[in-house]
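The structure that follows is given in the form of structure tokens.
Some chains omitted; the rest stay in position.
By written order: A and B. Residues from 1 in each chain.
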Amino acid sequence: MVKKAMINPGWEHYKKLTYAPAVRKGNVVFISGQDASQVDQVTGRPIVRGDIMEQTKVIYEKLKVILEAAGASFEDVVWTTDYITTTENYKATATIRRQYFRESFPASTGIIVKGLLHDGALIEVDAVAVLD
Amino acid sequence: MVKKAMINPGWEHYKKLTYAPAVRKGNVVFISGQDASQVDQVTGRPIVRGDIMEQTKVIYEKLKVILEAAGASFEDVVWTTDYITTTENYKATATIRRQYFRESFPASTGIIVKGLLHDGALIEVDAVAVLD
């Protein structure tokens, strides 16, 4: 299957955006940077809550849902990039990664950025998966 | 076709550089980060002009030329990363993306960086395309 497919696990707010949560083409899945934002039910705007541990947990739950929608799993993830705005408690987020990457780890890069697009976001993660 | 090919749409100043505008290997095209710089005809140095909307337009025109040189199109683009130095008017650049991504969108990440390499650059975009 080489045809390009936009992957969306049913997230309505992406319909207004100029990118997809993920794109699959051939056996490769490219996942857009995910932060911990949740769409506020009243205002319809993305809201980020919690510390870096809570945010990382939300992000990995999002990645899980995206991977499933793409027909992939964490075992297929070969690359992640962590964009963080603070190093405070960042090392502790490794415990969350261990909960999702159970069989093997991806290659990864972590960098400290000046900012992320949603207020309050401390970490954003993008990823590439290659299917068998 | 697995052989690695450096892709250059005829941009002379790249001959001095240690990277290509893009590289294709197999059916994947990796495009170097493009900012809005244009080579000054007098000094031979890259100059960036304009606000973020003007810069984004220049960048997408560059991406178009690179994709064509690689035998690809915007429909093949599966991933872009926006590196921005300001969020001012950044959302408005989505209108430019809509002009180039006509059929489907890529996955994308946007981060705020401390700086870009050319003075005056407000946005830089790199991309990956997968050919059919």
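Just so we're on the same page, contacts are C-beta pairs under 8 Å (C-beta built on N, C-alpha and C of every residue); 3 or more make two chains touch, one makes a residue touch a chain.
Worth saying up front: this structure is predicted, and the values here are computed from it rather than measured.
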item: Whole-assembly copy number, given 2 chains displayed; value: 3
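Here is the rule we use: only the chains that are shown with their structure count from here on.
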item: Euclidean distance of C-alpha centroids - chain A vs chain B, Å; value: 23
item: Residues on chain A engaged by chain B in the complex (per definition of touch); value: 2-4, 6, 17-23, 25-26, 28, 30-33, 81, 83, 113-117, 124, 126, 128
item: Sites on chain B touched by chain A in the complex; value: 27, 75-76, 78-81, 85, 87, 90, 94, 97-98, 101, 104-114, 128, 130, 132
